[in-house]
Each structure stands twice: as structure tokens, then as C-alpha cells.
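One chain of protein is taken out of this complex; the other chains stay put.
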């Protein structure tokens, strides 16, 4: 039995971790860390877990926790883990970090986009970017620190990755128009996230400045072999869960001047994702819908070639709290401990 | 491995049955019956099940199906099963009927409220009313036909049952004000169920005439030992899933003229539900919320005594597609086949 | 031109007052008072009013304001107005108070239900309860202080009033099950009102203890001629605007033992509301829906007689920010200044 601790267990991603891990047959949660609800019963914070979780919330003492568990999930604000992580902690326990602290390899880029100083850059190189479908081989029993990707980034990268990797699109023409449910904004009490402000409303935010931009650019840069600069625009949608990305890029024409065919593009996606348990390439003509993946660890991907403009429109959908956060974190944990990657993640999407 | 067939698999309750049974380790679905989508792949009707269900929709030939499976779930319109059920079919297969055809023992009451003739009243007596928490002992390997209770009724009955049974409330003062998400209205294409008609809107409907009324009255009548007549008012709420009932009744005063205390009422609830896996008696002062049971087989129940009026306000919440339909049907199936009652129903509510 | 000031202009009711008054041809708003946004442009707080309102938010200095305007609307927390109101202020200006401070005549009842000391009980007697349809004759050029009714109370009282007044129902059997959109909870940043907590969810709250209870009881008590004690249960619904009440009461039987007929009940409603501009008695068999009154000052009322139980089910719907707050406040202002009661209130409900 793997003993797990969660720091930041009372945020939405933390709550989803609990939902998933409680049905994981090889894991026992022994620490529900929370900054705001110490000594309160966890099921009073999340009444859906009444009679399922009996534990009381504890503090977020990472050092103490490190000696008591096999793995720690940190679902904490940016900078928290970087501020307290030490070699001693990492020598005792594996960490799956759901924050952005170790996702970006270039510390200057991190500090510029996040506007904070990175307090432990010495661990950045060691951290593995936990996008399992791309970096599976690096997430092993020897790995100590996994930087779990962001919700927007997981969806944005996976939707375009095969075509960038194989050079089928011009990566610098890539535009990612992303739409997210409101749970991505977290459980903090802010006027802008009140029901009446979000409901019956839609808006873009963080235009040309959202922090997930450099994370997408870095990973797609590895795929393309050169630096990639994109437009990424997130939008807030009046629904609880789900991210939909609509990505536009110019297709590279073949030597005869024609565009690649649907079948040729599909073959490239299948080459990379054909064996993936959690990526579903939809059939021709089918556009992904967020509801079809809700509650599950799936990413659904579809695409349409626009012969008129020479562009491809790629679309991806996932549940931001599952494949975009807690589900992917468990997927990473499974890899870290040599378990089947889908253990505890047999979550069938819930409709309607 | 239990072989199961579903008639009416493409309605919302049918889809939920599939979601639950696909994760039930002792069941295999071998027949996805549908009136509207014959020969279409089931996952094209419910894209959430893409790559999970490969089967094609078949017709709703009950006789043919009876020879091929161990259990049939009928999630069909009122009158359908009554119109085709035969002794020969029942001799071959167990049936869990999610329609109202065999729920009401008095055929005249059924015909009055449903406005249709009952075509096979000979099976009514045999049918067990499948509210497991009340009738568990009658749902056994010998049972052939289970009348799975309705969504409103399951919630309404369970919320009041112990107090009616123990005579703590005057059953004829019972008023049930019920609120339901829109999936209860089914997947038929009707203007009144369009997004723009339901969203940002709320209404009562079927006032003093809703078909679930006699079903509640019959079951509470058994509990009280005499006929019960109630007011039941359903409301449509702009959400997908969930039923909340708010029930009002006059408490019977004790010999000394005082009202029973919170603790006395709570003790009665605990007597009946203390050991129940799927009923959660909430703590004092906590009112149930539909979101806390979403996607699960739980019923959450709370109550408040109003000393000023001498009434008790009882509240219950469940997911209409799970405990109110498919989940309860699987719970019944488990009992029919001697499986643990919670098999396949370890569904943790999803929040948010 | 009537000069108006608003204290509490940046709450939802305050914002709605602005929306209505900006289209009122006889009123000019000269003071947008706010505790939280002093010196900020009002249109930055409510961007819907960009280029419509150019003013900057000012403080909530009632004394100063009293000398500058003809009428003050106070859309402020309980106790605020009572804490600062003076004879000098009232000698200069008319006040329409949207809070509860002067609604309840018995100061002990107020202090018990609101849990605060009333700081200026000397004005309670003078204050007119501004439910125009009931108290129109008392709201005149001589009136200085109007206690604008609450949203739940306006809907609850108007729905039952004629039948209580005429003694057709037993007032002590009255049960009010009320459902409200979330704007009624205000614009304060609270976790419980976040989009993800309210959306896809429904719950009762304040059961047997909600502050609007004594206000309903007092007004219906005047109608019935004796004290009335009721059950009132509010519920939170995932929509922005709208209140729906479902009210249950036992009909008094006629001398011959029969219940009053639909036509007899309807005639009583028509007697009181037949000439009312803002009350619409729906046709037989039609249940009110909140969407049909959204954005308008209407109250829609319908009812069904249940012959089986001898009860009547009365239903009323209104927009909590209009007839339940700002619209009614303007209706009162019109009466205070001798304007046509519907001036500025020709608001056609918006659908969908």
C-alpha cells in the first residue's frame, strides 16, 4: 500500500485527488494538508466525502510529512513548493507537484511570467515534466520530482504535438484559443468568480500574458526542435469543468504544392496516440465536446483541414480537474511506483 | 459473469446504466436495445462511451433477448413492458423494470393516474417494489420481476419513511415539495426542454396531478398502516442531475404535550438507516445539497424541527439518474444475484 | 426633475436601481454611494453601464447627501440606516430603504430575528411598509420613510394575500416553499456563492430561521386579523434572477362541506388584483415561471386546488432585483412624488 499525503487538499484539485485516490486500490491517503482548514474534518470542507473520509485536515508541514509517506502531492499556489523544498525532503519521498514551480526549465522565463523569484532552482533540472504520453520513459522508480503539467497546457500540447513533432504545421503560426470551466479558477472567494458574475457570461482574460503560454511553447519547442512562439488566449466559460482548445496553424504544403490529406494527418496522430489509453482520436467529422470527457482522464482530439485557407483546425477537450490536474497526477504516481498506468483511472465520463 | 440486456439503452437512464455496468466486475452487457437508433453504434449516440462500448444498437425484442441473457433492464416508456411481458419471458430471465408498470399494486390507481390500460395486470402482484432499503428481504434469487422505483418517489419515501413508520408525524399533513434537474425529463426533443427554455428558469409542473404521487402514497401507506394522501409538487430546476425534496409534516406531540427532540427524531432515523450503505444521515444543522451526491448512489437526509409551528422539515437529496434510476436498478440486480449490494456502486460523488 | 441619491449603489440591488432610474424620465441620479469603491468610476464596477454612467463612486455620507437630493435609496446591510438616521435627515429628504430596518413594527421581533439592536426605533412607527399593492394609500407626498419589502416577502405575501384577507384559507396551515436565484445572496465574495459551488446544485438554507419569516407573518397577520405563524423555507437555485414561491394551505370548506371552486378563488384574486398594473393572474392551468418575469416589475400568480387533500397550491414568481427590490423601490418613489406608478417601470420581461 502506497502511503500518500496531499498538501493543498482543500482546493478543487486537491478534492479531486481525494475522489480518485479513495478508489485506487493501492493507495492510502494519510495526510490531508490544508492552510485554511486545519483541525476541521475534511468531509466538512467537502461534504460529498461525508462518511467516505473521516480524517481531519492537518497543516502543510512538508518536512514532517516527508518522513511518513511514500508520495506527496502538492496542489499549492505558485512558489510554495519552491520555497520549502530541500534535498533532505527529496531523499525521503517522491513528490508530484501540481503547481508550476518546476515545469519550466529556464528559471528566467519562470520568474518573468510568474513575477516571483524561484527559491530552489537547483531542483528544476531534475524535475520531470509529467506529461505521461510524451515523457513516460523518464517517469520511473528513480524519479523523485514530477512537475505535473497545467490544465490548459496538457490540452494545448497534446492536441498539436504530433503535427509539430512531424513538421506538418508551421509551429510559429500556431494560435491556441482555449476555453475553460470555472473550477480552473480555484476555490478562493473572489467577486469575479461568484455565480452571478460567471453565469450567463463569457470573456477572454490574460490575453497575450497568461502564464501557461511559456509552458506550451517550451514543450512544443522540444517537439519542433526550435523555439516556438504562439498566441494563447484563455476564456472563462459558465460551466464547472472542462477545457476545450481550438488551435489554428498553417499546414506545410507537400512538394507538389498540395495540402496533406485527412488520412495523412490522421495517420500521424495515430502513430503517436494509437496506443494511448487516455487519448481518443475522434472519427472524421466529429468535434470534441467537454461533456464527453467529464469526470474522466481522457483527452478527446479531432481536427478539420480547411482547404480554403490552408490551415488546420485542431480541437482538444479534457476535464481540467482530472487529466488537467488530479488524474494526470495519479497517472504519474502510477508510473513512479511501477503500477499499471490506468490504475484507479478507469473513470467513465459522466453524461449528462 | 452475468449477461445483461438493456431495453431503452439510449435514454438518459439507459446511458447511466451503461456507465455503471461497464465498471461492474460481474456483469457483461450484451444487448443495447433502442427504438430510435437501431444499427447505429452506441458510442455515436453517447460519445462519452467512445472506445469504451463498441456495440451497435439493437432493437427492443424482449422475447428474443430473454433467451440470451440473465437479466434485462427495461428503461422504457410507461406501458411498454406491460404490453409485451409474458410468463414465458419471465420463466427465462429476471427483469428490473425502470418504468412504472408494476410499481402500483392497485391497477385502477395505475390506470387512473397514467391514463392507459394495463395490459398485463397478472404480474403486478408478483413484482417486488425495488426500494432496497425497505424491501431488501423480498429481492432474492427467486424474484423474477422488480419494479424499480421512480426518482422522485425514492427520494420522497426514504426521506419520510422512518417517521411515518414509527408514527412520529401525522402522515396526512405531509407535503412534499420536490425539485428536479432536467435529465428527469428525458432525452426526447421537446421545445419545453430546450436549453433556452430551462436555463435561468424555474417552475412547478404537474401540480396535484403528477404520476409519482400515488406511488409515494402507497408505500407510505404501508409504513403507516393506513391510507395516506399527500400533496406532491415537482419543480424543474436548471441543472442536469439531482433531486431535492423538502417535506413538511406536523409532528405528533408527546403525552406531556411537548414535541419530540432532535435527538429522539435522529434516533429513529438511525434505527432504520444506521446500517445502510447508501443513506447518509447528515449532521445536525446540515441541509442536503444535490451536488454532494452527484454521480453516486447516495441519498443524503437532514431535518429541522420548527418549534414555532410544530412541524418538521425533512430534506433529502439524490442523483435522479443513479439512486433515482440506474444505480438503484443495479443495487436490485446485485440482490437478485446474491452479490454484495454495493458491487459496482462505489461511486464517489463528484464535486464540483 | 427629482434628484436621487443611492447609498449602497454597488451591490446588485443598487446596480438594478441605476439601470431602472437611468431610463426614468423624471429622475436624475446625483450620488452613487459605496463603501467599497469610493473614488472609482461607477462604470468600472458595473461595466454594463460604461458610457451610460460617467460618475465616480462617493462615500455613504447620509447627512451630507440629505441636503442635496429629493430622495435617497438605501440598499445597505441590516442596521446601517437604523444606526445613522436622524430627524434632521428625515426633515430634509424622503428615504426608500431597501434594507429590513423599518419593515417590522415590533422592535423585539426585529432584534430577535436579526440578532442586532435597533438603533432608531423611534422611526419604525412612521415608516410605511412599501408593498404598494397593499399600502398604496399610505405612500404619499407626506410620507418621509418607506420600508421597501424584501424579495422573498413581496412574492410570498402577494401570492397568498387575497385568500388570507377573505378568510378562504386557514392561515396557520400556510407553508411557503421559496426558491431564489443567486443574486439574492449579494455581491460579497463568499466561497458558498462561487460559481462552482452554486452551479448544478440546489439546497435549502435558513430552515425555520430565515429573517424574512416574521415579515411575512406580520403582513399576513394584518390581512387575517389575527396572528399568523408559518413555515418558510428558502432554497438557492443555480440561476441569476428570479424567485418562485410554492405555497400550501388548507382551504376552508363552505357550509355545505364543499371546497370553493376554481372560479370562486379566481374571483377573489381578481377582486384585489384585477386593476393592478404589476400583478398578472395567470390563466387556469398555467403555472408561473421565473423567466417570464425576468427584468420586469411583474408578479405572476397561479394556483391549483387539490380536491384530494383539500389544499390549495398557490404559486408566485417575480424578479428578485426588480419587483423584489429596485423596481418596487421606484414604484414607491413614484407614489411619493405623485408620478404615475408605472413611470420608468415599463420593463418588458426578457425571454429567453
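Chains here go by letter, A, B and C, matching the order in which they are written, and residues are numbered from 1 within each.
Following the convention adopted for this analysis, contacts are C-beta pairs under 8 Å (C-beta built on N, C-alpha and C of every residue); 3 or more make two chains touch, one makes a residue touch a chain.
Note that this is a predicted model, so its numbers are computed, not measured.
Only one of C:47, C:91 or C:226 touches the chain withheld from this view, namely C:47. The chain that is not drawn here is touched, among residues A:187, A:291 or A:323, by A:291. Looking at B:198, B:265, B:313 or B:347, the residue that reaches the missing chain in the full complex is B:198. Note that of C:203, C:291 or C:323, the residue touching the chain absent from this view is C:291.
With the whole complex as reference, residues 172, 175, 177, 179, 181, 196-197, 199-205, 207-208, 229-231, 233, 235, 237-242, 244, 246, 248, 287-291, 294, 304-306, 308-309, 311, 313, 315, 317, 352 of chain A touch the missing chain.
Residue-level contact of chain B with the missing chain is found at 12, 182-183, 187, 189-191, 193-200, 238-240. Not every partner is drawn; the one left out touches chain C at residues 12, 15, 19, 22-23, 46-52, 183, 200, 240-241, 280, 282, 286, 289, 291-296, 300, 346, 348-352.
Here is the rule we go by: only the chains that are shown with their structure count from here on.
The innermost chain, defined by the distance from its C-alpha mean to the mean of all protein C-alpha atoms, is B. Distance between chain centres (mean CA atoms), chain A to chain B: 37 Å.
Shown for chain A are the residues in touch with two or more other chains, namely 12, 183, 200, 240.
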